[in-house]
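Below you'll find the structure, written out as structure tokens, and then a few comments.
With one protein chain withheld, the remaining protein chains of the complex are depicted in position.
Chain IDs A and B follow the sequence of writing; residue 1 opens each chain.
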Amino acid sequence: MAKKALTILLLLLVGVSLVFAGGQQEKEMKEEAGGSGTVYDASKVQWDPNHERIVAKDYRVPAGAKEAIEAEGSTEIVVYNWGDLSWDPATLLNGSMFTRLTDVQVQFVGTPDEQMTPKLQPLFMAKSGAVDIVPLDETNYANYVSRGWLEEVDFLWDDETMSEYHSGLQATVLDGHYYSVPQVGRIIDVLYYRPSMLKAAGYDGPPETWEELVEMAQALTIDKNNDGQVDQWGFAFKGGGVLDGAQLIKAKSLLLGVNPDDVDGKVKFNTPETIRVVQLLMDLRNKYKVVPPGVTAYQHGDIADFFLSGNVAMVIDPTYLYARCMESELADDFDVAVQPLAFKGGPTTQIQHWNGWGLSKYSENKTAALIYMDIYRSYQGQVNEFAIENNEVFLKKAYEDPKSKLVGYNDVLAQIDDTVVDVYQGQGEVYKAVIAELQKALLESKTAEEAMNDAQKRIDKILGY
Amino acid sequence: MQVSRTTKILRVLVLVFYLVFSLFPIYWMFITSLKTDKEVYIENPTYYPHNPTFENYRSIYEGRPYAAYTLNSILITFGTTGACIVFGTIAAYGFSRFRFFGNKTLRYSLLISRVFPPISLIVPFFMIIGWLRLYDTKMANIIVNTYMWLPFFIWITIGFFDTVPKELEESAQIDGASRFQTFFRISMPLALPGIAAASIITFLETWKEFLYNLVLSPTSNAKNLSVGASDFIADMFISWEQMGAGAIIASIPAFIFVIFFQKYIVQGLTAGSVKG
Partner (left out) sequence: MANQSDKFIKDSLFGFLLVLPALLLLFLLVVFPVIYVLYLSTLSFDTTPAHFVGLKHYAELLTNDSFFWIFFGHSMQYVVFAIGSAFFVALLVALSLNTINKFQGTLRTFALWCWAVPPVIASLMWKWMLNDTNGALNDILLKLGVIHQQVAWLALPHWTMIILSQVHAWTAIPFIMVILLAGLQAIPVELYEVASIDGANGLQKFRTITYPLLRTSVLTSVMLSSIFAFRHIDIVFTLTKGGPGEATELLVTYLYDNAFNYMKIGYSAALSIIMVFISMVIVFLLVKLIRPQEQY
């Protein structure tokens, strides 16, 4: 009897489920395979002159835009975002500003980094109109452009407009064309340290050169209770991840005056300077033993967790960690500084990590989406990003806004004025090879020179040198 | 049956070791979800929360449609399991009892769909679902999950129908029972442990399904708990305490299901019933 009842119950549930599930069908009509991928007709909207509009303290929608949006029948745009939006109040604010100005809703889809391309690729391959705006960074930008998935937006840019942004933005021009607008330009290497720990070891301030860093890290790596196990580490770095390990090498090479992503126009990770950087990292782990052995697997989240746990005296991490520290137990016992230079008076070039927005070729709401992008790269949008979320931005004028001046580490940023942004096709594959070889060097199965030469062999094959 | 003392002790040891190994991560998830972020990041991990708080549960619900995710998961999972039981039991019976051309080949070809790495299939599946106009629906997920688990369901159930002795069925038919009655009263009950095992597996695996739901269900219309729980990973870090809360919420209905349905694996075949 019980079995019969169970069978009937299950069949009922199947029936009910199917009924419920089927009821969602009508909603899907508008979201299936859409845009034909034809080139957008930009003349409907009066974009020119861009410059005035983007530096204005109050953004005004360009003439013709409202009509074009109506003609396209747009009521909502779908915007994919790196990570969940509860951590992106500025993005939400810019979105609601957009809605206020255009009467078009924004549906944000927050997606963790690793899920982004698996979610977007099927949409693009199927030429679906289900996404309007995609978030871009070095890992996917060049690839999307080369596959022809992004709409060309030359009409949004001109020389005068470009001059308002940090020069690094020039790197986002591919083959002479524009395909994006900047969202943020996070400085990725800032030194975080614990004043109390430094004081206890006899230091008044943070290290300013690599030599000082090594010396201080050694003094700061302590076995407090003499049980043969280190309780406090002096330093830590990111030897893993998808970008982190490679960008670490690049960042330090820059401080020696060499940009591995651009050595006479080529990607070259086995210059003497870069090999010296790898050697330094190896020594930190294996010779001086001032970093935990597990650094080979660390990526951005891990370094942050490590610092927040209070087990390490100094780390180098992007500026986003500042806000997290302020909300943690360390709020009164941490400080930031410019990362140590290779030597006193040495080069001060930093990497700027670029995030941008791009427009899908298959979108059916292109004008509306373009307005969103335009708002984001203009004065108000960029100020919001910096003042609210503390993300550095490319628009130079944004730093002069009164709200921006209140950001806690503004003085550190003021000391950084020489940055690079590099975006090229195959970058993801190159970085993966570099990270793999770095890890082998850290594990001492190869010397620094062997590792970077092997990395370069792989890079040559990837980029077809 | 006489069982030596050492065997008894060994049995207990095996179970204890296994239970500790399998349950500790869940326990860890649970206590992490009750900690404040300050406590999560302190120097030495704590094994019970010093200031337990339900704040994380509250904060992940804020602005996130967890109720919708839960309902989606339930509907998708029941729909899939139901479809598999209906289609699968019948098909397994057919494969097991009847000889027809291509029986063996077809059985093995069932496995082909299991064998493809899901990553390479998401693009064509996306297209199919698009043509069927089922993007972002629960039905899409039911279809895809049935595709994934029906072959498995059939495969296992065939094995159990195979163990039902033909003589039983034949004697029932001689006694005047129709094919349906034979099936429902004799064959199915005897194969029930297998059907139950297959159903539980289908249920739980569909519950946990991640990749297809990720690609086919971007909004709360059909997003399930498994994908929804990874919602609040920020782009630069993971909030571990919230992760713990999300993990517990994503797992609790499945835990409850296990509590109620695990006994069906062993119900049914006991000594003596085979003799009829």
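What we mean here is this: contacts are C-beta pairs under 8 Å (C-beta built on N, C-alpha and C of every residue); 3 or more make two chains touch, one makes a residue touch a chain.
Just so we're clear, the structure is a prediction, and the values are computed from it rather than from any experiment.
**Q** Touch as defined at the start, partner being the missing chain; which of A:P49, A:G148 or A:P272 qualifies?
**A** With A:P49, A:G148 or A:P272 as choices, the missing chain is touched by A:G148.
**Q** What residues on chain A make contact with the chain left out of this view?
**A** 114, 117-118, 121, 125, 139, 143, 146-148, 227-230, 233, 239-242, 292-297, 299, 302, 305-306, 309, 311-312, 426, 428-429, 432, 435-437, 439-440, 442-443, 445
**Q** Touching residues of chain B against the unshown chain: what are they?
**A** Answer for chain B: residues 1-4, 7, 10-12, 14-15, 18-19, 21-26, 28-29, 32, 41, 44-45, 47, 87-88, 90-91, 93-95, 97-101, 103, 106, 108, 110-121, 123-125, 127-128, 143-144, 146-147, 150-152, 154-156, 159-160, 162-163, 165-166, 179, 193-194, 196-197, 200-201, 204, 207-208, 210, 225-226, 229-230, 238, 240, 243-244, 246-247, 250-251, 254-255, 257-259, 262-263, 265-266, 268-269, 271, 274 touch the chain left out.
Everything below uses one rule, namely that only the chains that are shown with their structure count from here on.
**Q** So in the complex, which bits of chain A are touching chain B?
**A** 3, 10-11, 13-14, 17-18, 20-22, 24-25, 27-29, 31-33, 82-84, 86-87, 107, 109-110, 112-113, 115, 118-119, 121-123, 125-126, 128, 130, 231, 300-301, 304-305, 308-311, 318, 320, 324, 327-329
**Q** Which residues of chain B touch chain A in their complex?
**A** 37-38, 41-43, 62-63, 75-76, 78-79, 81-83, 85-86, 119, 122-123, 125-127, 130, 133-139, 142, 189, 192, 211, 214-215, 218-219, 221-222, 230-238, 240
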